[in-house]
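Every protein chain except one is present and positioned as in the full complex.
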Amino acid sequence: MIVVMKDNASKNDIEKVVKRIEELGYKTHISRGTEITLIGIIGELNREELIDSLGAYPGIERLVPIQEPYKLAGKSFNDSRSRIKIGEDVVIGGKEVVMMAGPCAVESEQQIINTARAVKKAGAKILRGGAFKPRTSPYSFQGLHEKGLKYLKKAAEETGLKVITEVMDPRDVELVARYADIFQIGARNMQNFFLLKEVGKTDKPVMLKRGMNATYKEFLMAAEYIMSEGNHDVILCERGIRTFETYTRNTLDLVSVPVLNKLSHLPVVIDPSHGTGQWDLVGPAARGAVAIGADGLIIEVHPEPINALSDGQQSLKFDKFEELVDDLKKIARAIGRDL
Amino acid sequence: MIVVMKDNASKNDIEKVVKRIEELGYKTHISRGTEITLIGIIGELNREELIDSLGAYPGIERLVPIQEPYKLAGKSFNDSRSRIKIGEDVVIGGKEVVMMAGPCAVESEQQIINTARAVKKAGAKILRGGAFKPRTSPYSFQGLHEKGLKYLKKAAEETGLKVITEVMDPRDVELVARYADIFQIGARNMQNFFLLKEVGKTDKPVMLKRGMNATYKEFLMAAEYIMSEGNHDVILCERGIRTFETYTRNTLDLVSVPVLNKLSHLPVVIDPSHGTGQWDLVGPAARGAVAIGADGLIIEVHPEPINALSDGQQSLKFDKFEELVDDLKKIARAIGRDL
Amino acid sequence: MIVVMKDNASKNDIEKVVKRIEELGYKTHISRGTEITLIGIIGELNREELIDSLGAYPGIERLVPIQEPYKLAGKSFNDSRSRIKIGEDVVIGGKEVVMMAGPCAVESEQQIINTARAVKKAGAKILRGGAFKPRTSPYSFQGLHEKGLKYLKKAAEETGLKVITEVMDPRDVELVARYADIFQIGARNMQNFFLLKEVGKTDKPVMLKRGMNATYKEFLMAAEYIMSEGNHDVILCERGIRTFETYTRNTLDLVSVPVLNKLSHLPVVIDPSHGTGQWDLVGPAARGAVAIGADGLIIEVHPEPINALSDGQQSLKFDKFEELVDDLKKIARAIGRDL
Partner (left out) sequence: MIVVMKDNASKNDIEKVVKRIEELGYKTHISRGTEITLIGIIGELNREELIDSLGAYPGIERLVPIQEPYKLAGKSFNDSRSRIKIGEDVVIGGKEVVMMAGPCAVESEQQIINTARAVKKAGAKILRGGAFKPRTSPYSFQGLHEKGLKYLKKAAEETGLKVITEVMDPRDVELVARYADIFQIGARNMQNFFLLKEVGKTDKPVMLKRGMNATYKEFLMAAEYIMSEGNHDVILCERGIRTFETYTRNTLDLVSVPVLNKLSHLPVVIDPSHGTGQWDLVGPAARGAVAIGADGLIIEVHPEPINALSDGQQSLKFDKFEELVDDLKKIARAIGRDL
C-alpha cells in the first residue's frame, strides 16, 4: 500500500500519517518528490483495516493498494491451478471440462430420476437440482426441502452421478451436507458472510456463484471467507451480471474465465442457463464457454420445460442437451481438452 | 397478466396455452386481432408461477404483467402513507423528518455513549451503531457482537434515544431483538430470504436497505417477504446503488424517494453516508434528501473519524453533524415539514 | 504519475521503463522498496500519451495517475467558481439559481411564444426548445430546423428571455450561433469530438450534457475539449445516467453537483425532466437539485403535454411549472441563494 499525500499536505500532516501507520504495527518508507510525498507501507498488510484507519486523515490524496487482499484465493498462494476432486472419479480444474446438469428445482421423484438418467447418458458427471429455491416473490414455489434432497440423492446413487445443490440458510448446512457432494452458494448469498463461514467449516467442495453486481475482487474475497475457515475446495461460477441490458436475463461475462485464471488458482464454471435466461441462447453461450476455457458448465435440463415449476424458459429438453454435449466435445478437442 | 401470442402462432398453440392457464385455476379472455392474439388471464394472480409455467410454450411472444406483485407493500393495499411508531414518541412516515445517527461500528462503551450524547443534543431521535459488521474481507474488524449490543442499549437508555442495529444471521434475530428498537437489514442481505422471514415473525420495526443492484420492484418484493410473515412495520432505506461511476462509493439514487412514494405506502429513509462514501458529500446529499421528501436520514457520526475502526472517511464529527442538522431544519421548514 | 513495477520486475525491466519515460521528455524519480520499485514521473504530463507509451511494457504492475488530466476544467486552474454571463443580466454560477424552461421541441410559432410568455412569468430567464432533435428512430419527428430556430429567437426577443438550443452537426454551428445565446451539446454527443472543437472555436457559452455512461472524469475531459479551443464558458449539465434500473427513464445523479464542485470550477445545471422521464417526478427532483446546490435547472414545459410531438410524458403544464418555481424559491432562500 502506498499513501499519496496531497500536494498541499503540510509536514505535520505527513508526520501524523506516519505515526498512525507505525502505531498499527507497520514500517514506512517515505519518498519526497518535488511536488508530492509518497509513504510506502511495509509489512503483512491488512488492507481494509488500513483504509479504515487512514481514510479520514487530512492531507491524504489517495491510498494505492499494491498487493491483492485475497491471500488464499489469489495466484500467489498457489501458482498451479487447483484441482478439486469430487469423490474418486471426477476432477474439476483438470483437463476435462465437467458437465453438471439437471432441473432448476427438484419437483418429484420421477422428474429427477428421469432427468438423472438422461443427463448421465449424454455425458454429465454431476446432477444439479434445487431443494431450497431463492425466489424473488414470497408467493412462489420455494422447493421441496428435505424431501427434494432425498429424491436427488436417490437419483444420483442410481445413476452414479454426484450431487450439487444449493444451501441458503446457515442452519441448513448440516442437513444439506448429508445429501450433497458439492454445496452451491447462490448469487444472492455471495456476501452472506455467516453462510460462507459455515460451509467453510465443512470438508465438502463449495461452488460459489458470483453476485449479480460483484466485481472480480469481491468475488475472490467471498471465496476467501470460505477458505479462511479451512475449506480450500472452492469452485467459482460465473452466472451473469446485471447491466443496463434487459433483453437477456443477465449479461453473461464469459471473459471472467481468463480474468479469474489470471487472478486465482481456483477452477471456473459457467452457468449459461441463468447467464442468458433463454433456452435458445444456452447452446451458443455454452460453446463460447468451452472455447474460452471454462473448467465446467452447469446447465438446466428438464423433461418437459413447459411444465417446469421454475425457469422453464431457460431449460433444455433431453435431446437438445444431448446434441449440445456432442457439439461441446468437438470444441473441447479443438482446444486440447476432454469432455 | 396478458399473454401476447406470436404473429405466426397456430390455433393449436393458442389452445395449449389457454388449457395450461385454466389448469392453473385461472379464467381467460381471448382477443383476436388481425395479426395478433392476446390472452388475458383473470383471477388472483401468482405472477412468478405464471411466468414459470408459461415461459417455455411455443407461440408465446411475451407475457405482459399488468398488476404489481407486491400486494402488501404496494400502494393499492394502503392508500395513505404508513406511519411507523418507534416507542411512544417517534414516528417514521409522519410530518417529522427523523434523524438517525451514530458510528458505523460500536467500538467501545465510551465511544458510543459520547456519540449518543452528541447526536441527541443535535436533534437525532435514533442511535445507530453496528455490533455485527458485514465486511468484504474476512480479515477485517467484524464487530463486538453482544458486548456491542449492550453498550448500544446502555447509551440509548441514558440519553433517551431509540436503537437501530443490523442483524445478519437468522440465528441472531432473537439476541438482537433484546437490544434493538429497529432491526436493520443490510444491502447485502436484501435477498437473504430466510433472514427476511425471521424478522418478519417478530413485532419490531425493520429498516430494509436496498441492495446495490436491486430494482425498485425487487426492493418492494423483499419488503413483501417480511410483511407476508405478519410484520407490516417496514421502513425502506436507499443507500446508493452500484453503477459504472467509481468516484463515489455508490451512486445515491435520491429520486428513489418519490418513486417509492408512488409505488408503496412505506416510509423512505436516505443514507447519505454509504450513498456517497465521502464525508464532505454527506451534507449536500442530506440537504437534497430532505428537499426531495425523505422521511428520515441515517448518518454516520464518530467522535474521531480518523481513528474509526470502519468507514472513518464517510463519518461526520460532532460539530459538523450539528451544523448539518441546523441546515436541514431550514429546508424541512421550507417544504412544510418538521425536523 | 507513478509507475509501480511488478515485484518480480528485473533490473533490466526497470531500466527500459526509465529510458522510455526519459525519451518522452520527462524526468524520473526512483524509489526502491524491499519488495517493490516505484518510478515517479516528473514534468508537465500528457497522461494519455504516457499510458499509451508504457501500457505494454513487461514488468509494470500498474500506472497510478496523481494529478487530474483536465487542466482547464479542473479546480487547480481556477480556485474560485466560474461565473458565466449570458448577455447583460443573467449569470450562471452566481448566487442565483437560474431557471431554463420550454418545450422539448419547437413545434410551431404559437406554441413557443405561448410557452415563452408562461415561463417568463413564472420566473425563468432562459428559453429552451429544440430545432434539431436527436431521436432513437429515423422515423420520428426530427425538428423544424432553421424555421424552429427563427420561432425560438422571435419568442425570446418578445419576452426578453435568452435562448438555449441544441446543435448536433458541426456543419450547423454557424447557423445555430445566429439564433442561440447558449449552445446545448446533447448527451449522445458528449464525445463527438469534432462538434466539441467546433463550438470551442466560438465565443458563445456552451451547456454540455453528461453522456449516459460518462464518468465525472470523462465529462470534464469533454469540457476540456471545448476549453482547449479557447472557449472557457462551459456549463455542465447532469441529465441522468444509465443504470440497471428501468422504471425511470434515467437515474438522475444529483450527487454529481457537489462532486463536480469538488473537481471543477464550472457551474452545474440539473435536468430533472430527462433525469426522471415522468412529469410527476420532475417537481421532487427539482426540489432536491436546488437543495443540493445546483446553479440552474432546465425543465421541459409544454402548453399541452398530451399533444406534444416529443417527451410529453415528462413535460409540465404552465400552472404546474409556476407552482414548482414558487416551491423552489423557498428552498433557495433556505440555503442562502436567490431564485
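Per-chain residue numbering starts at 1, and chain names A, B and C are given in the order in which the chains are listed.
In this text, a residue touches a chain if its C-beta (ideal position, glycine included) is under 8 Å from a C-beta of that chain, and two chains touch if they have at least 3 such contacts.
Since the model is a prediction, treat every value here as computed from it, not as a measurement.
Trainee: Need the list of shown chains touched by the one chain that isn't shown.
Mentor: A, B, C
Trainee: From the listed residues C:E224, C:D253, C:D295 or C:D327, report the one that touches the chain absent from this view.
Mentor: C:E224
Trainee: In the whole complex, not just what's shown, which of C:T28, C:S53 or C:T159 touches the removed chain?
Mentor: Hidden-chain contact among the options goes to C:S53.
Trainee: Write the list of subunit B residues that the hidden chain touches.
Mentor: Touch set of subunit B with respect to the missing chain: 2, 4, 7, 29, 31, 33-36, 38, 40, 42, 61, 64, 66-67, 242-244, 246.
Trainee: Tell me, which residues in subunit A touch the chain that this view leaves out?
Mentor: Touch with the absent chain occurs at residues 213, 215-217, 241, 243-248, 251-255, 257-259, 262, 275-276, 280-281, 284-285, 287-293, 327, 330-331, 333-335.
Trainee: At which residues does subunit C meet the chain that is not included here?
Mentor: The list for subunit C reads 20, 46-49, 51-57, 69, 134-141, 168-171, 188-189, 191-194, 197, 211-213, 218, 221, 224-225, 228, 242, 279, 305-315.
Note that in this section only the chains that are shown with their structure count from here on.
Trainee: Report the chain closest to the protein's overall CA mean, measuring from each chain's own CA mean.
Mentor: Of all chains shown, the one whose C-alpha centre lies nearest the global C-alpha mean is B.
Trainee: On a C-alpha centroid basis, what's the spacing between subunit A and subunit B, in Å?
Mentor: About 26 Å, centre to centre.
Trainee: Quick check: how many Å separate the C-alpha centres of subunit B and subunit C?
Mentor: Each chain reduced to its C-alpha mean, subunit B and subunit C end up 32 Å apart.
Trainee: Where in subunit B do residues touch at least two different other chains?
Mentor: Residue numbers touching two or more other chains: 213.
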